[in-house]
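Omission of a single protein chain aside, the complex is shown with its protein chains in their original locations.
Chains: A and B, in written order; residue numbering restarts at 1 for each.
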Amino acid sequence: MSALKSAFKIEHRAALGDKKSSSFMGVSLEVLPEGHVLHALSRSADGGLSGAIRTALGISEIAVRFVSPGQWFIVGDAALSAAELGAMTQKLGALGIDTVDQSHGRVRIGLSGEKATRALNKGTAADLSLAAFPVGHATTTLIGHIGAHVTRTGEQSFELMVLRGFAESLWDELCEMCAEFA
Amino acid sequence: MTSYRLPKGGLVDRKTPLSFTFDGKRMIGLEGDSVASALLANGQLLMGRSFKYHRPRGVLTAGSAEPNALMTIGEGGRTEPNTRAPMQELYQGLVARSQNRWPSLDFDIGSLNSLLSPFLGAGFYYKTFMWPAAFWEKLYEPFIRRAAGLGKASYETDPDHYEKCWAHCDLLVVGSGATGLAAALTAGRAGARVILVDEHARIGGGLLAETALIGGVAAPDFVASALAELASLPNVELLSRTTAFGWYDGNVFGAVERVQKHVRAPLPNVPVERLWRIVAKQALLATGAEERPLTFGGNDIPGVMMAGAMRSYLNTYGVAPGKSVAIFTTNDSGYALARDLEKAGVALAAIIDSRAEGAAPGVYSGTARVITGAYVSDAHGGKALASISVFKGGKTETLSVDALAMSGGFNPIIHLACQRGERPTWSDENGAFIVPDQRKGLTLAGSVATTNGLAACLEAGAAKAAALLGDLGFAAQASSFGTVEGDIVPAAAKPVWSIPGIKGKAFIDYQNDVHRKDIGLAVREGYGHVELAKRYTTNGMATDQGKLSNVNAIGLLAEARGISPGAVGTTTFRPFYTPVSFGALAGTSHGKHFQPVRQSPLHNWAKKNGAQFVETGLWYRSSWFPRAGEKTWRESVDREVKNIRINAGLCDVSMLGKIEITGTDAAEFINRVYSNAFLKLPVGKARYGLMLREDGFIYDDGTTSRLEENRFFMTTTTAYAAGVMNHLEFCTQALWPELDVRLASVTDQWAQMAIAGPKSRLILQTIVDEDISNDAFPFLGAKEVSLFGGQLQGRLFRISFSGELAYELAVPAGYGESVADALMEAGKEHGICAYGVEALGVLRIEKGHVTHNEINGTVVPGDLGFGKMVSAAKADFVGKHMLSREGLNDPNRAQLVGVAPLDPATTFRSGSHILEKGAAATLENDQGYISSSCYSPHVGSTIGLALVKRGASRHGEEVLVWNGIRNEYTPARLCDPVFFDPANEKLKV
Partner (left out) sequence: MASLISCPHCGSRPKEEFTVKGAALARPEADADEATWFDHVYLRDNPRGLYDEYWHHTSGCRRWLVVTRDTATHDIAAVRDAADKKEAAQ
């Protein structure tokens, strides 16, 4: 083994490493830990497996998020070791679900506060009222010109997930959208 | 004699004076004034000069239909021309300038145009400025350009910002007069999501100029309490200063909110305008009706205004129009003004009523002289009204007045309802163009729906709202508001299009200076159709879009043609109702935010290594990495290319599309989307694939690797990554949903870098734990690898775009920079360099590898020498069936070939065309064109790839490279497109 192999310390570079969580009047933007994002893909466009996924993995409802019929994101704050990922992949495999790791492919941003909906509606045409978008509901939509996965995590809070390549751009857009509440 | 501020009355705050300037002259107004009311209060009747004749003009209305008082407001980058003075709220320090006059508003040289008016009638530009032809460019056009336009735009950068947003509601109410307020209260009280918009700063519409009582309370006070209640309801959004400008598909309404156009120094973190897209389940149009001007001579002299406007200035702004006022009316609403003037102590000289029978009984009980069955035929005065001629029974009487109100009836403001193709119809009963109340998504109520009078409007607004909400499932009660007293209900009156006895110019379109005789001219010259008359005279084509002129023109056309106004019809209604700034339409999408930026996970690595970037779609790709002392990009690129072929290079290829394909039918699926065979691709192997369109032409190319039996990793080109993903999803979902195939876009999950060159294996082996010798990991191997003693998992592919011994290493994106740093560190002693797309381009051209320069939508596999990649055995794949058609198998098709200049010191450019040696440079002699070119350090000259007729069989032929744009000719020779290592020995090392 080369000296480099053992001596070199691999460093993780967070996509929003240069950005700081910001608070405005009535709305806050939070850089969330990259943690884990697993793309769970079932055989057909059929929705019934989210409950089975939760049970199999022993995780909460909000950790399994709708992407598309038959597809979910499994999300959590902790980065997974290869062994942990392998174990989860196996459990999902038993349900006929294929797993693709997107823990680096997606970046997570928190948006919360009483003005969160108003700020978010500057970018998306989705109806974000509690009636149309209850806690736990998740969807993908355009925020400005950037696609983002949006989950309502609380009455006044959302978690956004965006392609890593667009993370900084989306963060900057969100700051613009919140600026009037400074 | 002139307009002035009354000692009391109005909704202005006499305790808060505001100073402003008009054409440099300092004036004082009050908090609550518009620029128009403040000017009137200062006796400034003259507010502008008309477009063509430069006639002195004053303010005609108190709202957004204003055609005359157009001003430039603000300074520097905030300068905004053509602002309607009644719509601009006054603020401390406001700077206003009149337009279209030189050297000054009072003494405008342009008024000489009125002497030329016999030559400036409608259509004059179709009959003049034609001869001599040479004069057009040198004299006529520059002159016309200087004379054209109203205000001038600023060339300075706009310092303010704008934004756009979406909103959803159960009921959108457009207009906050009696009808709109009644509807909003009804709906708000029922718990529905309500959005109420009004173009004015104050909510209340016509109620703000009303003197009637509602439930015993003065109209403005009724408004105040309605406003307080609406503001307290969390389900109601009040948007004043907001114009609903358009009705669009999906029942979406466009509206623009003037967030900070009423302050001198806008807050920098708040937009000055906000564009709303409102998705309404139901909408109620409560926009009211626009009063029609009357067409008499001199109807444009400052001091002449709409009766309703005069009432607004009186009751809302506390401004009297003059010392001796006359009213010319065709209907009862003129008498409401008469009553209010008398109550305010303003002398009323006469009421001229066109109706022989005059007002309905009980309407007017004042003391002014009423002349029935009479018309004002002319108004007289230059920059201010001095007198009027009253025509009755063939005789004319002159009255000295300094203000004249006119009311020719009312046009319902139906515009939004007509913007999606619906045409209004003429109603003789209402003397107006109207549309039905109901249609899907949009309902009309109040005076826009021909309901007259305050009580009826309140009731209609409440009832309509309750009905609409009922349809949406709400239990809504129509609110009621108490008895209305003191309201004059203006019944519809017969329109008066032509007035007898006119001597002077009688204006129809004030903004474009179209007068009565222009309409007659249009009809005589054969342009009597409403759409033709509009363009011929320019009636209705100015920034006010004919709000005051369209119907009057139609009435005159009807009379001239002897048909009804209904038979003449209206022109087409289109958004926007009033002008919308480009700033609002762009929102935040300009400058740095024009489009999103897509960054590679190796962006920072590239930046710190000194990369020069190039935009590829939304991505920033490193183009070359200049070193100290290198003066041109060619120096850097040549160095990179040479170094890679001797030592090694590292290139960021993260932005190429990456798709993970899993499922028990993954292999079968991939076999159907590529033209070549993939079913039996062994696990641990990569293969180059051609993806065709259904018409047989190549769509994209890429490399697909089999990592597990049912797990594949496909790459695409950068530009087509999104398109390929969409296409694959179409195939799995729409074409073959029976196949078990699952797709995930993983472009962002992996940082991917190419390590190329003779020393690439040596360098890579320092970080890869597994053995990657040639035996252990031959060409086209693909597998997961362990890195840094097990610290990281990656994927290694032995593929080569450069033609050198090369690999691509994919690592989870967050570790990309770190791994790239490690490779640069490990490679230092071996002479590794960073390289970008320029060097990458040279290497691939030297190897005859194609990109989208060649795969340009017009080539099939055989054209590029890929005939063997079209499987004959497969029963079906996308594009197979159209590939067999005659034209795509024609031996004369353009084929891929190499090109090099005869003299290595000469050069040619991509895009140049190929001619046979000695052939004339004509399109008929065109043999093909150069699709890619570069300087090749290996060959020692410019080289190119080209698509040439029968190119594959013309190697060795001398040709002429012809650049028709630059008139350059380069003798050259066609050759094999592979300039470097044609036996591919370096690949398999």
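FYI, a residue touches a chain if its C-beta (ideal position, glycine included) is under 8 Å from a C-beta of that chain, and two chains touch if they have at least 3 such contacts.
Everything quoted here is computed from the prediction, not taken from an experiment.
Within the complete assembly, B:737 is the residue of B:149, B:366, B:382 or B:737 that touches the hidden chain.
Across B:137, B:775, B:876 or B:924, the residue that sits in touch with the chain not pictured is B:876.
Interface note: of B:188, B:246 or B:977, the residue touching the hidden chain in the full complex is B:246. Among B:261, B:277 or B:986, only B:277 touches the chain that is left out of the view. What chain A contributes to its contact with the hidden chain is residues 45, 67-69, 125-127, 132, 139-142, 147. As for the chain not pictured, it touches chain B at residues 246, 248-252, 254, 277, 279, 421, 575, 694-695, 722, 726, 729-730, 733-735, 737, 875-876, 880-882, 884-885.
Here is the rule we go by: only the chains that are shown with their structure count from here on.
In the complex of the two chains, the chain A residues touching chain B come out as 1-2, 4-6, 8, 10-15, 34, 39, 41-45, 82, 98, 100-106, 118, 121-122, 124-125, 127, 129, 132, 144-146, 163-166, 168-170, 172-173, 176-177, 179-180, 182.
Chain B contributes residues 163-168, 193, 269-271, 277, 279, 588-589, 593, 595-601, 604, 619, 655, 660, 662-663, 711, 733, 737, 740, 742-750, 765-767, 769, 787-789, 791-793, 812-819, 822, 825-826 to its touches with chain A in the complex.
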